[in-house]
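What you see is the complex with one protein chain gone and the rest in place.
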Amino acid sequence: MNLFFKNHGPFEINYILNKINFSKKNIIKKNKIKNISNLFDAKKGDISFFDNMKYVQDLKNTQASFCLIKENHTKYLNSKTIALTTSNPLNDFILISKLFYPEASRDNFKFVKNNKFKNNFIDKTVKIGKNFSVGINTVIKRNVIIGNNVTIGSNCVISNSIIGDSAIINDGTIIGKIGFGFKFIKNKIKFIPHIGHVEVSKNVYIGSNCSIDRGSFSVTSIGSNTMIDNQVHIAHNVKIGSFCIIAGQVGVAGSTQIGDKCMIGGQTGISGHLKIGNNVHIGGNSGVLKNVNDNSKIMGYPADQIKNFLKKS
Amino acid sequence: MNLFFKNHGPFEINYILNKINFSKKNIIKKNKIKNISNLFDAKKGDISFFDNMKYVQDLKNTQASFCLIKENHTKYLNSKTIALTTSNPLNDFILISKLFYPEASRDNFKFVKNNKFKNNFIDKTVKIGKNFSVGINTVIKRNVIIGNNVTIGSNCVISNSIIGDSAIINDGTIIGKIGFGFKFIKNKIKFIPHIGHVEVSKNVYIGSNCSIDRGSFSVTSIGSNTMIDNQVHIAHNVKIGSFCIIAGQVGVAGSTQIGDKCMIGGQTGISGHLKIGNNVHIGGNSGVLKNVNDNSKIMGYPADQIKNFLKKS
Partner (left out) sequence: MNLFFKNHGPFEINYILNKINFSKKNIIKKNKIKNISNLFDAKKGDISFFDNMKYVQDLKNTQASFCLIKENHTKYLNSKTIALTTSNPLNDFILISKLFYPEASRDNFKFVKNNKFKNNFIDKTVKIGKNFSVGINTVIKRNVIIGNNVTIGSNCVISNSIIGDSAIINDGTIIGKIGFGFKFIKNKIKFIPHIGHVEVSKNVYIGSNCSIDRGSFSVTSIGSNTMIDNQVHIAHNVKIGSFCIIAGQVGVAGSTQIGDKCMIGGQTGISGHLKIGNNVHIGGNSGVLKNVNDNSKIMGYPADQIKNFLKKS
């Protein structure tokens, strides 16, 4: 999952707990922790965290060796995972993540121009496929892999991304920067490391002046053949399926998942941590606050079945 | 209408129908087609299409020689226009448009820098009037005509546009790129050619980070003395009148027409293919889903008379 950021681990578990001033009662037998991860992607040797009941199924199935968790949630843990109880699992997880990935809480400014591109700023390390078209004045930073037949407009900023074959990205769009994640811990801002990237699949079309942030502990992804209009904002960890059509000025908050063949009308906002099914149609200007089943047609604020929206109005 | 794109026609009608695998039963006597057009602007010799009852009046009055049309709509045709019946007029029209305008489905990356401008990227072919001010780092591509006393800020991208005298365009605004138009035909994306341009009239003011797309089979136009705030999105074929005031983050969907002296509050969204009259006031945050009469004062989602909005809330 962390394609582009260096893992400074493994670390010994008690070294970690000591570093973040973790509660004494959790001290456990010697053990190395290899990596940090979300519950879903975690492997043996990883540490993860749980603080939102929406992810209880992931908790039950996780392969993580350790999990930061509130006391009252430990009952959902499976037998493979050792609980590290704490009153604030996310805060502690952020501090631990910073040990493993000290470079991922800030965007990187290192840059060496590839002089083959005269009117653009493309870093020498960027891998580029065949038949690449790029507009004047675009910046492509480190940690980018570009497929074949890709088109990127002018004044874009791309970093930490994989761009699939035949993708089209229009002028002024910004992809792969750090997402909006932080906690105030003892009144100090702690930015959440963003060790993920953005995956733009093949044939995706993205309009102008969009923002697509990279994932924190997961990937932000746009499925193949999905079409996105201008000024759309896609937050960290969002996953959008294939053959979706997303109109202008839509916003999708962090970690929400959208299925295949969805149509989303202009200016619609979708809250974070939701699951939107396949083949869902959402009318323009809606505010979606709950999960949405496959094949639903919804509209309104809060979004409801479209027939109810029409009846009310 | 197509100022900037080369028409590769005329083509013989049966050559065209054959190229797009058109249904046999439509084969008709030899005839040249000169151009493609929307119904309203079509001239003798042009081919057009009809698939939305909102445009039935245009169909009745069109000068087009041929019209792609569903069987059950042929009754609205006038005697000058020959019907080419099909189950999907728009899809067939897109395929035909691509024969006439093969370069208009993708933005153009050809660029030769005008070296008079040191800190900008302005193409040599751009026509520029007297007393031009332009910010650092702006890109002005081919197919642009700029009037007198025009001001364009930094980091803009302008293409396929006519900019009127004394217009002001602020930083980061993108004007004239291709609009959001495509069809999935047999599961393949077919982008709609955008042979139109953007017409920014005299004295228009446009804020920062706006997006104004050029027309597909028509022009996108902003009338004189209209004032547009930051982060506004104006889709292809939209026509806005004179002396309008449009606040921040407004979005206007494709082909909608707005009259003169309208005031539109911040974050309002207006659906596509609507007619908004003259002197209409729309409150902030509204979602406009229907045509609006002259002199209306509306607000809400869906937008309604402002007195009804206030009563409900």
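Chains: A and B, in written order; residue numbering restarts at 1 for each.
Please note the rule applied: a residue touches a chain if its C-beta (ideal position, glycine included) is under 8 Å from a C-beta of that chain, and two chains touch if they have at least 3 such contacts.
In this text the structure is predicted, and so the values were computed from the model without any measurement.
Asks: Which of B:Ser65, B:Asn91, B:Asn155 or B:Ser271 sits in contact with the chain that's absent?
Replies: Going through B:Ser65, B:Asn91, B:Asn155 or B:Ser271 one by one, B:Asn155 is the residue touching the chain not shown.
Asks: Looking at A:Ser37, A:Ser166 or A:Gln249, which makes contact with the chain not pictured?
Replies: Answering carefully, the residue with contact to the hidden chain is A:Gln249.
Asks: Which of B:Asn143, B:Ser255 or B:Asn285 sits in contact with the chain that's absent?
Replies: That would be B:Asn285, which touches the missing chain.
Asks: Touching the hidden chain in the complete assembly: which of A:His233, A:His273 or A:Lys297 does that?
Replies: A:His233
Asks: Write down which of B:Asn2, B:Gln267 or B:Ser296 is the residue touching the left-out chain.
Replies: B:Gln267
Asks: List every residue of chain B that touches the chain not included in the displayed model.
Replies: Contact residues on chain B toward the absent chain are 119, 133-137, 151, 153-155, 168, 170-172, 203, 205, 207-209, 225, 227, 229-231, 243, 247-249, 266-267, 284-285, 300-301, 313.
Asks: Residues on chain A that touch the omitted chain in the whole complex?
Replies: Counting only chain A, the missing chain is touched by 106-107, 109, 111, 113, 121, 137, 139, 141, 155, 157, 172, 174, 177-178, 180, 182, 184, 189, 209-211, 213, 231, 233, 235, 249, 251, 253, 267, 269, 271, 287, 289, 301-302, 304.
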